[in-house]
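Working notes, beginning with the structure itself.
Removed: one protein chain of the complex. Kept in place: all other protein chains.
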Amino acid sequence: MRPTGVIVGGWEYIIAAYIITSVVLIGYATSLILRWRSSRGNPPR
Amino acid sequence: MNIVRRVAATAILIAQKDLRLEWRNRARLFSVALFGLVVLLLLSLAFGPNSDDLQRAAPGSLVVALLFSSILSLSESFRLEREDSALEGLALVPIEPMGLFYGKFLANTLFLLLLAGILIPVTVVLFVVEADARVLLQLTGFWALAAVGLAAPGTLYAAMTSRLRSQDVLLPLLLFPLEVPALIALVKSFGFILTGDPMEQLVSWTKLLIAFDLIYVALCGVLFPFILDEGS
Amino acid sequence: MNNSISGPSKFTHGLGVLGLLLLLTGSVMGLTWAPPEQHMGEVSRIVFVHVPSAWNCLLIFTFACGFAVWSLWSGSRKADSYMVASIEVGIVLNGLLLVTGMLFARPTWGIWWDWDVRMTTSLISLIFFGGVLAMRALIDDPKQRATWSAVAAVIGYVDVPLIYFCVRWWRSLHQVQSTPDTMSPGIVLPMRINAFAILFLAIWFLSMRASIERNRLAAQDVDQPDRLLEGGTL
Partner (left out) sequence: MSDPTTVPTSSHRSRKALAVVALLIAGGAFGFLALGDIGENLVYYYSPSELMEKREQAQGASVRLGGLVATSSVEQQNSAATDGQASQGDQLFLRFAVTDGTTTVPVEARAVPPAMFREGIGVVVEGELRADGVFETSRLMVKHDNEYRAPDEGEEKSMQRLLETMQFNTSDT
């Protein structure tokens, strides 16, 4: 069989890329909100 | 042009002072060089004893040993200044801050060159590389180019990290990423010098190193006065 | 000295929400509406997260350098807080661009990683700016922290233009930048949407992170009133 030159499938890579992106962005946003809350309020640390 | 003369005069004065101190306390050069030798020994044991493998690993090992011992020597270079608050003292004297930087930088560069004078011949022996005087000279010349690009940010960062906790981690953490282009250029050119340069690339790597040297030396000189202001 | 609590403005919060909505729209379009590339097939859909992260990463590191210069120039706390925020957000995007890039490289180029200029310089920026954050954590005096991290950031920024231009200057495994001319309209549109989406999100991140920094500094001032005498400007 000769290589066709076209990638068939590969959804696992796509899903991984989108999941990682959303997890990182959501995780970072959450950490920002948490840190902002603790920075805002009561006397430091 | 007056300012250039003043900066140069300060630089020479500081470099002289540093080198004199260095000479009086030769133990430092000795211990830093010894550390480099230990690194070389470990690497040659790690890659050896097959002489083919050793020769292939020689350029990279030499560069790693040089970088590791350079870090030690750079972080030492501000220890004296910090211990007696000498840097703050220097900042109070009407002295050109840029000159102070270039003086330190000059002394550090010379020190790194001395280091190469010891480590390069040892590498040739430990890694069973064929080398004549011309090759040794070429290697030293390339290291000189890289040493300039290493000493400039090295001096600047050492001035900052010498006053911090855990400077031993921070200095390499900040400095090594900056040195990656220089490191690649060094490994490549050492390789070409030692095992031949079939594609005649040495000139290009030299140009790359010079460009990086200019960028770092100029930029670090401009930035150094800011950290001096922020003294204590 | 203004001790009121700092936080993003309503407008910035709105921008963040808009960014989130745009990111959802762009991604759904990218995953369904956009055509598969003629050779890469479905895998080409990774561009819609990879390229926008990369663009914004470089842009935000550029902000970091600008804020660093501003911080050195003026000593203003605002500049410092935005500088540290840009570095942190830049690192997050830098990590994303590397991971999505690797996931893209494996099916298309056949490898996870190779030391070509693009990949090497992109990794350098991640490690270096991480080092700057590590250094900040070790300095207690706010003014010293601001100056030193700004100095470090300016030097480290030398790498960032290299990331962008290296593929044009030197041979590399990574292809040169695509332009709208080299892409189908169906691929350009979701990519643009996601690029603005991540930009808006990043602006919200920046604003949040900078507020956190200023709040912390203000809390420190209350703790150590003598610092106020040295004149931290807000």
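Letters are used for the chains, namely A, B and C, taken in the order the chains are written, and counting of residues starts over at 1 for each.
Simple rule for what comes next: a contact is a pair of C-beta atoms (placed from the backbone, for glycine too) under 8 Å apart; a residue touches a chain by one contact, two chains touch by 3 or more.
Note that the structure is a prediction, hence the values are computed from the model and not measured.
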item	value
Neighbouring shown chains of the undisplayed chain, as defined at the top	A, B, C
Residue, one of B:Leu21, B:Val38, B:Leu137 or B:Ala218, that touches the chain absent here	B:Ala218
Residue ranges of subunit C at the interface with the undisplayed chain	35-40, 44, 47, 72-75, 107-111, 114, 116-117, 158, 161-162, 165, 168-173, 175-179, 182-184, 186-187
Positions on subunit A where the hidden chain makes contact	1-8
Residue numbers in subunit B that touch the chain omitted from display	2-4, 7, 96, 98, 195-196, 198-201, 203-205, 207-208, 210-215, 218-219, 221-222, 225-226, 229
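Here is the rule we go by: only the chains that are shown with their structure count from here on.
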item	value
Chain centre separation (subunit B, subunit C; CA means) in Å	31
For subunit B, residues that touch 2 or more chains besides their own	none
Interfacial residue positions of subunit B with respect to subunit C in the complex	153, 156-157, 160-161, 164-166, 169-170, 173-174, 177-178, 180, 184, 215-216, 219-220, 223, 226-227, 229-230
Complex interface listing, subunit C residues touching subunit A	5, 7, 23, 27, 31, 38-43, 45-46, 49-50, 53, 89, 92, 95-96, 99-100, 103-104, 106-108, 201, 205, 208-209, 211-212, 215-216, 219-220, 222-223
Interface residues, subunit A side, partner subunit C - complex	5-11, 13-14, 16-18, 20-21, 24-25, 28-29, 32-33, 35-36, 39-40, 43-44
